[in-house]
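Some chains have been omitted; the remaining ones sit where they do in the full complex.
Going by the order they are written in, the chains are A and B; count residues from 1 in each one.
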Amino acid sequence: MFRLGLLNPNTSDRHTVSMCAVAEAALPGGCRVVAATAPRGPSSIESAADSAVAAAEVVALMRAHQGLDAYLIGCFGDPGLDAARELTGAPVVGAGEASCLAAALVARRFAVVTTLPRGVPGIEDGLERRGLRSRCVGVVPLDIPVAEQGADHGDTTDAIVRAGEELVRERGAEALVLACGAMAEVAETVQAAVGVPVCEGVAFGALLVHSLWRAGLRTSKAGAYAWPEPTPYAAIPEARADTPSVTQQ
Amino acid sequence: MFRLGLLNPNTSDRHTVSMCAVAEAALPGGCRVVAATAPRGPSSIESAADSAVAAAEVVALMRAHQGLDAYLIGCFGDPGLDAARELTGAPVVGAGEASCLAAALVARRFAVVTTLPRGVPGIEDGLERRGLRSRCVGVVPLDIPVAEQGADHGDTTDAIVRAGEELVRERGAEALVLACGAMAEVAETVQAAVGVPVCEGVAFGALLVHSLWRAGLRTSKAGAYAWPEPTPYAAIPEARADTPSVTQQ
């Protein structure tokens, strides 16, 4: 029996439950999803600072959940992906890379719909790192935060549909990528409304890493993803503050 | 029930049968593989001329096998891949792109082992087109033609292992891609001997396109992969010569 570790880098249990249901529904019968929520850090990931904290949580989650058959990092930013690959001999996939690869397989040009304008450069740079920037006709922010994403927010879904229709009509997008885990719930609705493939990385990511596993492919332990060096880690003398002490000054 | 169209762009039935077995073994139970061999053209694809003829055969095969759930083009060069995507609403994957994507998911740097030196620039250019050239530390030819590839040719397997070991040791390859459909039969043997992931595109390609299908993702019919224009096609007054009339002069 295939057991997938689904790691939610943020601390929202609601989000973990929702992604777990999506992954279970996607995988073939007889697969099991072991979902884990980051115990510390941000409840959603909207900045590079959030992402850095969340990546360290992914390291901790990987260390705490050894021995599964494959792992999926359930966040579009793929925090801690390279680190996670060092910490296991099993295959690991990020929801972000999965969604973009899907788009590149079903369309020659795609666009990305995201939450906040501040995240656009990071997404563009991620596409460049994956060799997909020239396939992308635009990364468009809704200016709606993660907290207002998901199936409960009909207005947001309408905004995604409008953005998608404009990207298809004006920029030649042939598929859409939804750059937020919480948007995954509405992918089908948006696909039906806009009429082009709408890619998210939880369902497809679970299937993709399962495919690697079935094909006998495991994370290479030669080179960059070798087991980490046995560096001594310092004791942690005091708990990290539970809310960020710095915001706008 | 999921039905995969497995298109062999060359005319070797033996190769079709072998790939069909690999794909069936890879897919989950209850899936069916409909395999088809090109009726015309080269028995193996070793040059751009062979590939051009084979791509037109892929077009013909797609037209002859409408209505399946997904398609896999069973050749590392992915001949006719863009054309095939125009000719169906189902997802289509090429074995070449599948094998390279697999390598990029389980390793940070990989190398490609191919048959003849003449094919190296084409493979490098293909990696560049897919945004993966900076991930690849080398494309190394064995100087052994397709006809001497496969499980029946132990000497060739030894040569692949030696090439792979050198790529890991000298160039930092963390995974290998086998750039010839006929090498797929020996992927497991090579993986066991070299000790890094060895990626081929028939098993993983079948799983990948099945994953797209399960995730509800279909080839976009907006833009580049829209159904072909209804261009009139000329009658074909006489059969194409059955062997190439031009070789070395």
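Here, contacts are C-beta pairs under 8 Å (C-beta built on N, C-alpha and C of every residue); 3 or more make two chains touch, one makes a residue touch a chain.
Source: prediction; values computed, not measured.
Participant: Which total copy number does the whole complex reach if 2 copies are given here?
Facilitator: If we count all chains in the complex, we get 6 identical copies.
Following the convention adopted for this analysis, only the chains that are shown with their structure count from here on.
Participant: For chain A and chain B, let me know how many angstrom lie between their CA-based centres, rounded off.
Facilitator: 29
Participant: Show me the residue ranges of chain A that touch chain B in the complex, using the header's touch definition.
Facilitator: Per the stated touch rule, the residues are 26, 28, 82, 91, 93, 97, 101-102, 105-109, 130-135, 168, 172-175, 188, 191, 195-197, 199, 203-204, 207-208, 210-212, 214-220, 222-225.
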